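Structure first, commentary second.
For this view, one protein chain was removed and the others were kept in their places.
Moving on to subunit A:
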Amino acid sequence: MLKLEKRPQPSKFWTYAAPLLAVVITIVLGMGLFAFLGNDPILSIKTIFWDPVFGEFAYMDRPEVIKKAAPLILIAIGLSFGFRAGIWNIGAEGQYIIGAICGAGVALAFYPTEARWLIFPLMIIAGLLGGLLWALIPAILRVYFKTNEILVSLMLVYVAEVLIKAFSIGLLRNPDGFGMPGSRNLRQYASAANNEVIAGTGMHWGAITAVFAVIVAYILFTRHQFGFNVRLAGQSPRAAGFAGVNANRLVMRCLLLSGALAGVAGMFEVSGPAGQIMGSFPSFYGFTAIIVAFLGRLHPIGILLAGLLMALTYIGGETAELTLNLPSAAILTFQGMLLFSLLAVDVLTNYRFKFAGAEVR
């Protein structure tokens, strides 16, 4: 019989090989799914994974991949701290929405004044504070009332979705929009637009911030006390307590950090790719970022690569939707399968399979 045996130490090899194996397994499972849906499996996979980077129209797709990856990486970096410490902020989507509302709100308050040196930084701060405040609610409730942060942060996602719908037809509606829902388009407002810093590459300010966040997170995890405390608390809460790690402070910091990064991501999205506050602005990034964080094994560099891969499935999925008529829900299913196989192959890192006969013990 096949048995699992705990490894004395996590396997170095499988730490790196497991995510790759998970991707391979998902591709195989995905091919089955696409074949079942009546599409050519090889062509579907090629359209999703190969064409956006190396295909005929890749010059158009590559910047889009970067733009999609930026918010995913930003949010996932924030989440990775909490997830490592066993603090589950599931409501990044809500913090992302509130960050977008706050950032756009600041920009629209200044409209039509042109002062980019003032307005754009203020928007970043507003987005950051918005996400932070939205994350402060579950943080305070967890620390002072021992309330489950998973459920509270998640409920706040639904509240944020209601809020953005209300704002897009109420407070922030474009007065020149002939009564249509949605705010002014921030991309047409030079002081607030989140443009590409290097034209044609997709590297907008959000993408640059994301790279910056990856570097800072890497330093925090490997060289800083905070990152050490986070890892310690995750691996052994008791040991962390004896080492003098203040559990409540850690909860606060992890939740606020992830909230702030999600808020900033939302602000960069609303002033860039999305352009305006709309009822359809929430795009599930906050949830996809959870997959990204796990796919990247909660490691900053891993998250960078995972974010790019996940963005690739989005862009490739959109192409497949147009050219192959693949339903958009198929991509969500595919992403769910990716998370499943990733979690499943993780067992190989800490355990090994062993054939055990009928042994008498």
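The rule is short, and it goes like this: a residue touches a chain if its C-beta (ideal position, glycine included) is under 8 Å from a C-beta of that chain, and two chains touch if they have at least 3 such contacts; residues count from 1.
The working rule: contacts and distances are computed from a predicted model.
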item	value
Chain not present in the shown complex, as UniProt names it (candidates "Cytochrome C", "ABC transporter permease", "Putative aldouronate transport system substrate-binding protein" or "RNA polymerase sigma-70 factor (ECF subfamily)")	"ABC transporter permease"
Contact with the hidden chain (one of A:Ala109, A:Ala166 or A:Ala239)	A:Ala166
Residue of A:Leu72, A:Ala85 or A:Leu154 touching the missing chain in the full complex	A:Leu154
Where the missing chain touches subunit A, by residue	4-6, 37, 88, 90, 137, 141, 145-148, 150-152, 154-156, 158-159, 162-163, 165-166, 170, 287, 290-291, 294, 327, 329-337, 339-340, 343-344, 346-347, 350-351
